[in-house]
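All protein chains but one are shown in place.
Lettered A, B, C, D, E, F, G, H, I, J, K, L and M in written order, each chain numbered from 1.
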Amino acid sequence: MDSMTLIAIVSILAAGLTISVGVIGPALGEGKAVATALTSLAQQPDASATITRTLFVGLAIIESLAIYCFVVSMILIFANPFWNHVIAQAAGK
Amino acid sequence: MDSMTLIAIVSILAAGLTISVGVIGPALGEGKAVATALTSLAQQPDASATITRTLFVGLAIIESLAIYCFVVSMILIFANPFWNHVIAQAAGK
Amino acid sequence: MDSMTLIAIVSILAAGLTISVGVIGPALGEGKAVATALTSLAQQPDASATITRTLFVGLAIIESLAIYCFVVSMILIFANPFWNHVIAQAAGK
Amino acid sequence: MDSMTLIAIVSILAAGLTISVGVIGPALGEGKAVATALTSLAQQPDASATITRTLFVGLAIIESLAIYCFVVSMILIFANPFWNHVIAQAAGK
Amino acid sequence: MDSMTLIAIVSILAAGLTISVGVIGPALGEGKAVATALTSLAQQPDASATITRTLFVGLAIIESLAIYCFVVSMILIFANPFWNHVIAQAAGK
Amino acid sequence: MDSMTLIAIVSILAAGLTISVGVIGPALGEGKAVATALTSLAQQPDASATITRTLFVGLAIIESLAIYCFVVSMILIFANPFWNHVIAQAAGK
Amino acid sequence: MDSMTLIAIVSILAAGLTISVGVIGPALGEGKAVATALTSLAQQPDASATITRTLFVGLAIIESLAIYCFVVSMILIFANPFWNHVIAQAAGK
Amino acid sequence: MDSMTLIAIVSILAAGLTISVGVIGPALGEGKAVATALTSLAQQPDASATITRTLFVGLAIIESLAIYCFVVSMILIFANPFWNHVIAQAAGK
Amino acid sequence: MDSMTLIAIVSILAAGLTISVGVIGPALGEGKAVATALTSLAQQPDASATITRTLFVGLAIIESLAIYCFVVSMILIFANPFWNHVIAQAAGK
Amino acid sequence: MDSMTLIAIVSILAAGLTISVGVIGPALGEGKAVATALTSLAQQPDASATITRTLFVGLAIIESLAIYCFVVSMILIFANPFWNHVIAQAAGK
Amino acid sequence: MDSMTLIAIVSILAAGLTISVGVIGPALGEGKAVATALTSLAQQPDASATITRTLFVGLAIIESLAIYCFVVSMILIFANPFWNHVIAQAAGK
Amino acid sequence: MDSMTLIAIVSILAAGLTISVGVIGPALGEGKAVATALTSLAQQPDASATITRTLFVGLAIIESLAIYCFVVSMILIFANPFWNHVIAQAAGK
Amino acid sequence: MDSMTLIAIVSILAAGLTISVGVIGPALGEGKAVATALTSLAQQPDASATITRTLFVGLAIIESLAIYCFVVSMILIFANPFWNHVIAQAAGK
Partner (left out) sequence: MDSMTLIAIVSILAAGLTISVGVIGPALGEGKAVATALTSLAQQPDASATITRTLFVGLAIIESLAIYCFVVSMILIFANPFWNHVIAQAAGK
């Protein structure tokens, strides 16, 4: 197993794990937030504007956590500095 | 075990794990959201338009988390840059 | 162990794990959704049309998560690009 | 250990795991759905037709998740393309 | 370790695991269903016919999940195609 | 380690695991069912006949799940086809 | 390590695990049943005969699950067919 | 490592695990039973005789589960048939 | 590694595990029992004699479970028959 | 495997794990905070200013925890001092 | 690795594990007991003497479980019979 | 693998684990604190000053726990005494 | 790896584990106790003296559990008899 193969393997594995493990928390958090929003809307339809606005801000902040994971996952697949270094090294060899 | 085989193995495993682990969170979150929507509808049928709209926006946002996982899984199977590089390298050899 | 065997083994294992782990979340989510629908129906039989419609849309969205897993599982068994490549390579050898 | 043995072993293990792990979720989900149906029936016997119909649709959808696992498990035992390929290869040898 | 022994070992292990892991979910689901049926009967003795009927249909559907596991377990012990193939191969040798 | 020893070891281990893991679910499910039956009896002593009957049917169905595990466990110890085959093979050698 | 030692080791380990893991479920289930019986007795002292009778039947059925494990554990220590076979084989050697 | 040492090691480990894992369930179950008994006594001091009697019968049955584990643990330490066989064999050698 | 060292190592490890794992259950059970006793005392100070007596009997029974573990742990450290046998064997050698 | 490859592999793996594990807690915490904010808004629309302000301060503090993880993850990918040292060493060699 | 080192290593590890794992249960149990005592005191300040006395007896009994672990841990560090034996053996050698 | 590489690897891994595992607790704790603050504000808007003040003190104390982890993580990456020692040793060699 | 190094490694690891695992239980227990104390104070401010006194006695007893772990951890780092013995042995060699 040469360096290139090893780095490729680990990158693939890490990319998959990062996004799959990383969405568990946000998914549960967003599910809870949406669920409470619906309860609140049913309980107090008059406050619908405030509730919807707060919900969307909250969802955006929680979604940002999943985006961090997606960004890291994409970096590991398409802009991996370690991989680039090894490729450059192999090309220059 | 040559490089190509190893990368193929890890890609297969990672693709499967990514999507299967990645849907656990969204599935639970969506189940909770849908369940609360139904409770709210039964409690306040008049607010049905607002509740349904908020539910669908919420489901779309939670679904997006599973889509991230599906995208990464598909990339690992059909557009894997590491695999392409190894194939190209093997062909050019 | 040659390349072909290894890829076959990993594909079998990944296919089984993907679908079995992947239905846990949707099954729990759908069970929760159906259960709440029944409670809501008993509580507010007049809203039965809206509740049933919302339930079926919700179930469809949650089911889609399990479908993603099933699709990946089927791809790994019957349309595995890595396996096809190895077979082609072995045939052309 | 030759290729055939290895693929057989992994197929057996994967088939068993797929169905046993795969029924946990649906069983819990269905148990929850049936339980709520019974509560609802006791609470609102007049809505019995709607409740029973919705329950059966829900159970069918959740059951489908377990069927996916059973199908994959059966494919791995009786229609395994990797096994067929190895057998054919061994026969043609 | 020859092929036959290995396949026998894995079949034994998989058969045991399949049925033991596979009954956990159904047992919990059925326990919940029966428990709620009893509560409902105590609450609404007049609906006893509908409740009992719905309970038995529900139990049958959940039991079917355990039956899938039992079937796979029996297949692995008494009608294992991989074992049969190895035995036939050994006999024909 | 010859074939016979290996199959014996795995059979012992699998038999023990099958029954011990397999009774966890049924035990919890039955405990829940019995507990609810007692609550229901205290709440509605008049429905005692229906409750007791439903309880016993339910317990029988849940017990059947543990019986499956016990049967598989006994088969693995006393009627193990793989062991019989190895013994026959060793005797005929 | 000869065959006899290996089978002895695995039998000891399996016997211990079978009974220790196997009593967890029944113990929790019985604890729940007894606890509810006490609550019910305090709530409805007049139904004491029915409650006590149902409790004892329930405990007997749950206890039977632990007995299965104890039986398997005793068989593995004192009437182990695999051990008997190896001893007989060693004696006849 | 000779046979005697291996069997001694496994016996020690199994004895410790059997009793330590085996008391978890009974301890929780008894704690629950005692706790409910106290609640019931506070709620219905007049039924004190029935409650105490039912509690002691229940505790005895749950304790029996721990006794099974203790018995197996003691058998493994002081009356281990496998150990006795190896000692006898070593002495007669 | 000679026999004596191995048995010593395993005895130390098993002794520690037995008591540490074995007190988890009793500690939680006793905590629950004591807690409920306090609630009951606050609710029904007049039944204080019965409650205290039942509590102490209950604690004694739960404590007995931890005592079993302690006894096994002490036996493994100070009266280990396997260790004694090895020491005697080494001395007589 | 030379030093450079090893450090690259571990950095990739650690970067992925850090962010994916690190967002689980914040996501759940934020989901809980947003959910309670919505309930509070529905209950007390007049306090909307105070509630929204407190929510945003709280979310910022919880988000900061995820930011720590993201920072560490980015440092490990793009500003890894260990990697830089090895590269410098390799270049200067 | 000679006998002495191995026994020292295992003793250190076991001592640490015994006390750290062993305080989890008692800590949770005592926390629950103290918490309920405080609730009871707030609810029924007149029964303060009985409550405090029962609490302290209860805490003492639960504390005894942690003391068992501490005693075993101390024995393993400072009065380890296996270590003493090895030291004596090494000195007398 | 020389000393330097090993220490670098372990430092990277430990730094990532420390911060990612270390924020789980604080994130959940802060989420709970913020959530309760919002409930309290909605319930008692007049006590808003005291509640906000207590909340911020509490958040600061919980945040300090995450800061400890972040500090240790930074020390392991940028001020690692073990790494510095090895580098110094390598430079002076 | 010589004896000294091995004992040092295990001591470091055990010291860290002992204190980190050992504070989980006490922290949760104390959090519960403090939380209930605050609820009780809000409910019955007149009993503040008794509540505070009982709380501090309770916290002291729970804290003692963590102190046991800290003591063992410190002994393992600074007064480790096994380490001292090895150092003495190495010095006297």
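Criterion: a contact is a pair of C-beta atoms (placed from the backbone, for glycine too) under 8 Å apart; a residue touches a chain by one contact, two chains touch by 3 or more.
Quantities reported herein were computed from a predicted structural model and do not represent experimental measurements.
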Residue ranges of chain M at the interface with the undisplayed chain
1-2, 4-5, 8-9, 11-13, 15-17, 19-21, 23-39, 41-43, 45, 48, 52, 55-56, 59, 63, 66, 69-70, 73, 77-78, 83, 87
By the contact definition given up top, give the residues of chain L that touch the hidden chain.
1, 3, 6-7, 10-11, 13-15, 17-22, 24-26, 28-33, 35-37, 39-41, 43-44, 46-47, 50-51, 54-55, 57-59, 61-62, 64-66, 68-69, 72-73, 75-76, 80-82, 85-86
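Note that in this section only the chains that are shown with their structure count from here on.
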Between chain B and chain G, the fewest touch steps amount to 5
In terms of residue numbering, is the interface formed by chain G and chain H classified as same (over half shared) or different (under half shared)?
different
Inter-centroid spacing, chain G versus chain E (mean Cα positions, whole Å):
21
What positions in chain D touch 2 or more of the other chains?
1, 11, 13, 15, 17, 19-21, 24-26, 28-33, 35-37, 39, 41, 43, 55, 59, 66, 73
Chain contact graph, described as a line, ring, star, complete graph or other shape:
line
